[in-house]
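One protein chain omitted, others in place.
Up next is subunit A:
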């Protein structure tokens, strides 16, 4: 038996995840109420409530308990099961598909049929605690991550239609995924291969002659798919109320349930007359990262997508652990940058620190009643620092690799600094 055979090892990994999912102990943890694993926009309990209301002819979007996309409503009332046990299996399979897509992206980047690293990459996705804990909590963030990876995989393969189709579904599940559209189009025009060592201006490898018109046609296709999806949503929801309650909530933040992100406590403590201004600042601030990252990494759009996912994993309004989890798992795709990471030890320790503090202080504040809100707020700040450090690490390494010369090799002779 060849243990290095990817098919065998991958099935083993998925089997372990399935066993973990069906363990009765997991149910007793009551993870689905955990604020770090699922936010109001992707919580399983709220999804169940929405499905219940929908089945009883109450418009779920008329109130404030349901912020999921109508696509979930249509899926869970027709195809997908609502029983808890079957849901666990579906969620695990969603993660398995995500891991398979991540391995696919790796193979596309390296232009390999298979490699010895495949199993490691699959494990980095399937056994990342930031990813499998939200999955066990049945957070629909797992669906978002899977769609994100599938869209990237098809973009790497150069198959525009499926890639744009998945991206348009993702747009309905999570509005902020629209920020990834520019690197995504670049990736469709260019190639997924690593050009970090040799930065150049953007070259549309796939279609060198008509790059602008192709880009525009891709955007048009994306808009058509999104419009069709919106019409589907409107048909399912019986009106346009879903727009305000799915896309609107990530911009106006009506629900201040704690999460590991930076928005909730800021807007809990915000003065009422400044709230609209700061909501605008926080939303626009995210847009500002897109153009510089796409310009700087125009030679490697896959890395640009990766860096932007890092930005989203830090600044999303309704953040869960699954968002930085996707970014951290994607680190596995870029082993060439590892020697150039700026402060990997600091990043690791910060993440370890935050991962211990978050559940502890959350429980002290809300369950034990011995701590107050500042405890959990402080740990979300640490978590924010950890995510920021990971992002700066990645971007530094992605740029530093072009200069060459390893950090340790010429110690004392040269130093690479920024002018």
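Basically, a contact is a pair of C-beta atoms (placed from the backbone, for glycine too) under 8 Å apart; a residue touches a chain by one contact, two chains touch by 3 or more; residues count from 1.
The working rule: contacts and distances are computed from a predicted model.
Participant: Can you match the unshown chain of the complex to its UniProt protein name from these: "Gpi16 subunit, GPI transamidase component", "Molybdopterin synthase sulfur carrier subunit", "Ras-related protein Rab-14" or "Ribosomal RNA-processing protein 42"?
Facilitator: "Gpi16 subunit, GPI transamidase component"
Participant: Looking at A:27, A:221 or A:255, which residue reaches the missing chain?
Facilitator: Among A:27, A:221 or A:255, only A:255 touches the chain that is not shown.
Participant: In the whole complex, not just what's shown, which of A:58, A:86, A:197 or A:280 touches the removed chain?
Facilitator: Once the missing chain is taken into account, the touching residue is A:58.
Participant: In the complete complex, which positions of subunit A touch the hidden chain?
Facilitator: Here the touching residues of subunit A are 33, 35, 45, 48-49, 51-53, 56, 58, 60, 62-66, 254-258, 262, 264-272, 285, 288-289, 292-293, 296, 311, 314-315, 365-367, 369, 372-374, 377, 381, 384-385, 388, 391-392, 395-396, 399-400, 402-403, 405, 412-419.
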